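Here is the structure we will look at.
One protein chain is absent from this view; the other protein chains keep their places.
Letters A, B and C mark the chains in the order given here, with residues in each chain numbered from 1 onward.
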């Protein structure tokens, strides 16, 4: 049983995101003063063997093989959902109904309908102090949080332009096999939901604004890929080479947007940008300044302050590693750069504070629904070639 | 009378572009072996006083104040048109009909109709050896020409993505007065035709491809600006402060595109990107490599070669200042960087070679018409919110 | 008692380095397959209260307040020395003599004499399978290890030039108080030993070469600083403001070097380089290529391969986050950048492997002595203004 000031976590999933979340739970209390001590209680995965090995490696005390049993346990306070998008709604809603707090990986769901049901469940649960959060971890890159502060402080003036891309290249090779991320049933969409969702959330968060209308295109460059019979493929069955299967999601999604504030923007998410490994980039131009960021250099923020004297203006490379920058004081001296995974440490740190204070952690499922509605509008626009409004 | 191997040039206009072209004519033969010696014969401008002062400063022998008289002179072989877009068609067609070669600044015209008439006139003139060229000078940045070679050599494989922006910020300040560039009558369009035309031409040229469909938006952020009574303003008349007038063109234009090859792209041209002074940037991603360029660092090209061994791959910053790079041998040793204006030197160098060889210089008026059709489709799409085909 | 495959660690010190090492011991087995499971057994610090709080936060099971008692414990297998340099020799030698493995922070010692005694003790201990390692953690930045591979593979040809700087700015403000790092008694030297030692070790390691002769200067720009009465100051005593005290070490150290191979180099370490937070930078030029690195962008390595075709040559920005890069496979997908602290994870990972295999971990105390001899020659040269040989 957890002490009053503990939080017993049950994590579902132990691949990429499960590992990233595990390190967050394992380290958060060593760097931050947290009001609740997280306990890495239970790891849940379908294969008991694999789950047990993962639990040992990642630091979880026990394992479960059925998420329903995990949710039933009364020695677990929070369910951390790191499964593919197709199961988010089912698991998160069940957990909330069982009175467990939920941290759910992004995108919130595979469809707007699912996301609406989840947001409704979250709202209902909140009435009894049960909280839900969606894991748009990039909100907690210090440079991005610092960018948001500068915008909120009016340092850019009126924002007019935003350019946001999320460029990866892991699908350039046509021999990369089918995987769940390429199957519409499991993933909902392709680059759009996987990485496009990040830049949609980020822009709305950074600017405290909403995407209002979109005109979009989706494209799949490699439409058939080899099927491989291991667990990372589409089915759990079978032998090494099983022919090819259809890619049912987008390789790339591009859209123009008008925001509620009047700003305009371009957005692009692709896994076919050869040479770009994890290039989540944005630039924001306002009447009084601009900001630029690249996740491949995540400790840096470029800031142009048009209020400075003319001959001194320039994009400033701020190394966002000073104690005054968000979350940084807990870490190392200036210039000792942080890695990608600490976005998750910051995420659970803030979640622990919100839970202890009885407050709504952000981003909420409502925020996640907002992103999902943009994804929906993008898909609708790509389908009929017209501008679509994003449902408010 | 020009010697057999001379080319007597008459230039119309002596502001920004007129100065840039003048330095090109003045210097080309000192750096390049040219088959025709350009003579800076006549400068033409409406104000005789100003034209005379400009001619003296820029190195022109005589002046004219009426372009019609200039065209009539039989001691002029080529008309170099550096006026605002509204007069391009009239001047260029008259010059071609008078048997003068024409170099015309970009964009070719203010409307597709004008551009079609110009292209027709050019084609007709060509039959008798009279040549027309449109001044998309950025084709002759060495780094861009080198990029085109790499693409033509198949180094990128199948091109899938292009991102092209041309970002400036000289209209961010709402006190910048109305000028001809902000008047639809004179300029045709705003950022779209002024700088968007450059990236449209460049992408089509780089990829040897055509933009097929577009979905666009145009936006004017500052809709009223002060009228100023000097020559740089809208009227030639009047006193320092004359109230405000309407901006009738776009501050920014954004569009999605599908290219004939199947590649997809985003394009953006704006004069409201605070802190970006002359950021013509593009990135091209192909199945086997990528290229990136920024005009603010015009001596550099970034190239990613996906055929290299995995652990060695990276975007290479090629300093495009080696003797083997296009046009560079004529200049300085490696690392002695070139400036923006030498794109015009290269332009007239190639024009002189084409004229001497009796060949069609590029880009032709037909190429300029191709760009104009994209501009037209962008305007049409922005007006009705639908995808538009670019007329072939 | 540790299981056969466990390693029970006792850590001395819990400030900056102690925290960095703690996270390494806490995380190494979650990311790497290690042949020995580290146990975070005992944390040792002079103040029991502070040590206990630190142990709880950082994940250590027990505490000790006297390093001698720690060394006597037979339930500890390895002593991790994270104290200031003045105590390294005493602790490390005692530990080795007590049959404990030792990991000692850099620089190895405050004087060549101490370092010689330590290296001798390590050599003696090694005879009975007890191992000693010095913590030059930057050898285990993936980009640096990759650089070393390229050099070892002959990709640079004959190395001719090295430029190495380690630039910080935390002493620019003259109001920064005296601290142990500014006291020759405790720290041995200033920027020289603290950060200069890193670049000396790195260059010798990267090039597999030895610095042979040096000509040096040392400079202290701020010679008096305020004394502050807290534990971070020079004395453990007293009130907030106690006047000023003398800085007895260098703020900056610069030297020219000739290496055994014939290469020449410049080295500079300073804490007065305003704006440079943690800029450990080097560039190496060989007859066939060059490398450049900056710790502020520690996931990147710039490589120039002069064997490529002329017009394609350029410094390549290799994002050292691919599975084939050293240590990277254990972490995240490409482009998901690592932070500074993981150099320590790699360090203890390799230490665990060496211990399990009964091999000498590197860098050895002998390597640390080699660095110390360069530090000694630098100090001697700065004192008499002549070139000094580094004792072999």
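We take it that a contact is a pair of C-beta atoms (placed from the backbone, for glycine too) under 8 Å apart; a residue touches a chain by one contact, two chains touch by 3 or more.
Every value quoted in this text rests on a predicted model; they were computed, and no experiment measured them.
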item	value
Full-complex contact with the absent chain, from C:14, C:255, C:344 or C:365	C:255
Per the touch definition above, residue among B:298, B:371 or B:390 touching the missing chain	B:298
Contact with the hidden chain (one of A:130, A:318 or A:378)	A:318
Given B:7, B:20 or B:112, the one touching the chain that is not displayed	B:20
Sole contact to the chain not displayed, among C:61, C:124 or C:161	C:161
Contact with the hidden chain (one of B:70, B:279 or B:348)	B:279
Interface with the unshown chain - residue positions in subunit B	16, 19-20, 22-23, 26-27, 29-30, 57-59, 168, 170, 276-279, 295-299, 319, 321, 332-342
Interface with the unshown chain - residue positions in subunit A	146, 301, 303, 305, 310-319, 322, 324-325
Residues in subunit C touching the chain absent from view	156, 158, 160-161, 163, 165, 167, 169, 172, 215-217, 219, 221, 252, 254-256, 258, 262, 264-266, 268, 270, 272-276, 283, 285-290, 304, 306, 313-315, 385-387
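Here, only the chains that are shown with their structure count from here on.
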item	value
Chain whose mean Cα position lies farthest from subunit B	C
Identifier of the chain whose CA centre is least distant from the whole-structure CA centre	A
Approximate Å spacing (C-alpha centroids) for the pair subunit A, subunit C	36
Residues of subunit A engaged with two or more neighbouring chains	276
